[in-house]
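With one protein chain held back, the other chains of the complex are shown just where they sit.
Showing subunit A:
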Amino acid sequence: MAKLYSKKKIASQTMLPKKETISFLLSYSKALTIVKVGDLTFESIAN
């Protein structure tokens, strides 16, 4: 039988961001309010 020279690929871990990053983004999104008045844009972050 023909010899296989290719090495078995080590299953790479799926690259994912940290849970803290996702959690920060979701909290940031909830806290952020953007209001547009004419040409002006106001951003406010609720604590």
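Descriptive notes on the structure:
Simple rule for what comes next: contacts are C-beta pairs under 8 Å (C-beta built on N, C-alpha and C of every residue); 3 or more make two chains touch, one makes a residue touch a chain; residues count from 1.
Definition applied: contacts and distances are computed from a predicted model.
One chain of the assembly is not displayed; among "Peptide/nickel transport system permease protein", "Sigma-70 family RNA polymerase sigma factor", "Aminomethyltransferase" or "Nitrogen fixation NifU-like protein", its UniProt protein name is "Sigma-70 family RNA polymerase sigma factor".
What subunit A contributes to its contact with the hidden chain is residues 14-18, 21-22, 24-26, 28-30, 32-34, 36, 41, 43.
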